[in-house]
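Removed from the display is one protein chain of the complex; every other protein chain stays in position.
So, subunit A:
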Amino acid sequence: MEDSGFSGVVRLSNVSDFIAPNLDCIIPLETRTVEKKKEESQVNIRAKKTKNEENKQKEDKKSVKISLADCLACNGCITSAETVLVEEQSFGRLLEGIRNSKMAVITISPQTITSVAVKLEKTPEELAKLIASFFRRHGVKYILDSSFARQFAHSLASEELLLTPSTSRPLLSSACPGFVCYAEKSHGDLLIPKISKIRSPQAISGALVKGYLAKKEGLSPCDVFHAAVMPCFDKKLEASREQFKVEGTEIRETDCVVSTAELLEELGKEDVGEEDVAEEDVEEENSWTTSLSRGIIIGEDGGASGGYADRIVRDFVAQNGGIVKTSKLNKNMFSTTVESSTTGEILLRVAKVYGFRNVQNLVRKMKTKKEKTDYVEVMACPGGCANGGGQVRYETMDEREKRLAQVEELYEALPRGNGCSEWMESVREEWESLDTNYKNLLFTDYKPVETNVAQTLKW
């Protein structure tokens, strides 16, 4: 279970726990019917059961279903089966989902594209076209760049920070599901109020697909299948959150998430080559739904983990001016300050914290109120998303380091802009006309999770 693709944070707290004899599943406590031991059962072995008795027995045995969402809650029990449930979000299921839908949309992360590009030794643009045509052949209508959804998140970030009083700072980025799951399970009181309520790009993409695209195309959300290809397995857990179901239904906004490595495996199976890239359809309008298929990838400053910290700094400086100073404490900890050009006073403190160990230290500092930053970009995986648990894996340490550096380089070189803000504006306008409350779909909330029963024991 060591290399299952989950981030260290989720692994430690969730996945690889095996059932201990005295740990009870906390979820079906309400639904489990205690089966009364029939005292006379031994006597009844040969006796014929009456029809009534049989029916009653059937009623008494309610089947207890445990879903993936429940599993986020608990610390013991069937977590080896939890991986089974997560493995349900497999490529096979993805293809099945496409087949059974009226419209299928795939969201791909730029981390995925750069990771596979490094492996297959192609440019990200070539690979984007390749992947798009692979999915088109399977019947997918739109292949989206998650960076587009991320633009929405970015556009809301500075305002959110402004509205956050200093007592509620640091504001913590919300894009990493490993961190969010960890915060909800441990230190819920301390961390949850401080996590940004802005949805992650995957979640915004889900809302775009099932809330906007579906309406636009006159389809009901249940007829639309949305899948995402992400750099980690934790995103599978994120997709199954209660908060990311279409309102009033049990339909997930993102039905299935597969990791970069799983996509690579599938591409390998079909032996996709350059000849297979479909001819560019000149008639097709260049917009956010077609950009990836045309090899146009949306790039961004600030690193391969979404550039949240960077965007906050840029927006701040655009508004207030100031001198930006960045220092790198180590591979996984960066600190940026914005100083007033006149007084030298520090106006803004932003940090990037990656990896479980640093998350632990961040939490400790926050507990003792020693953390002076305004905003922290938190990622559960050391190395950030470029090094996510679901990215393409290599055998040796050296190889891994080398390839990671290449992925980060490629990511950094992705072109900026690409018409993104116009597309975003026009989507906003149209979405508002379809749904006046669309803005709610750009935000989410968090719930602390009851820890396992054993913690409440008094011995």
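The working rule: contacts are C-beta pairs under 8 Å (C-beta built on N, C-alpha and C of every residue); 3 or more make two chains touch, one makes a residue touch a chain; residues count from 1.
Methods note: contacts and distances are computed from a predicted model.
Taking the options "Probable cytosolic iron-sulfur protein assembly protein CIAO1 homolog", "Arginine-hydroxylase NDUFAF5, mitochondrial", "Zinc ribbon domain containing 2" or "DNA-directed RNA polymerase III subunit RPC6" in turn, only "Probable cytosolic iron-sulfur protein assembly protein CIAO1 homolog" matches the UniProt protein name of the chain that is not displayed. The chain that is not drawn here is touched, among residues A:F179, A:F356 or A:F443, by A:F356. In the complete complex, the residue from A:K216, A:K328 or A:R364 that touches the missing chain is A:R364. Taking the complete complex into account, A:S186 is the one of A:T114, A:S186, A:S305 or A:Q391 that touches the chain left out.
On the side of subunit A, touch with the chain left out of the figure occurs at residues 8, 11-13, 16-18, 75, 186, 356-357, 360-361, 363-364, 367-368, 370, 452, 454-455, 458-459.
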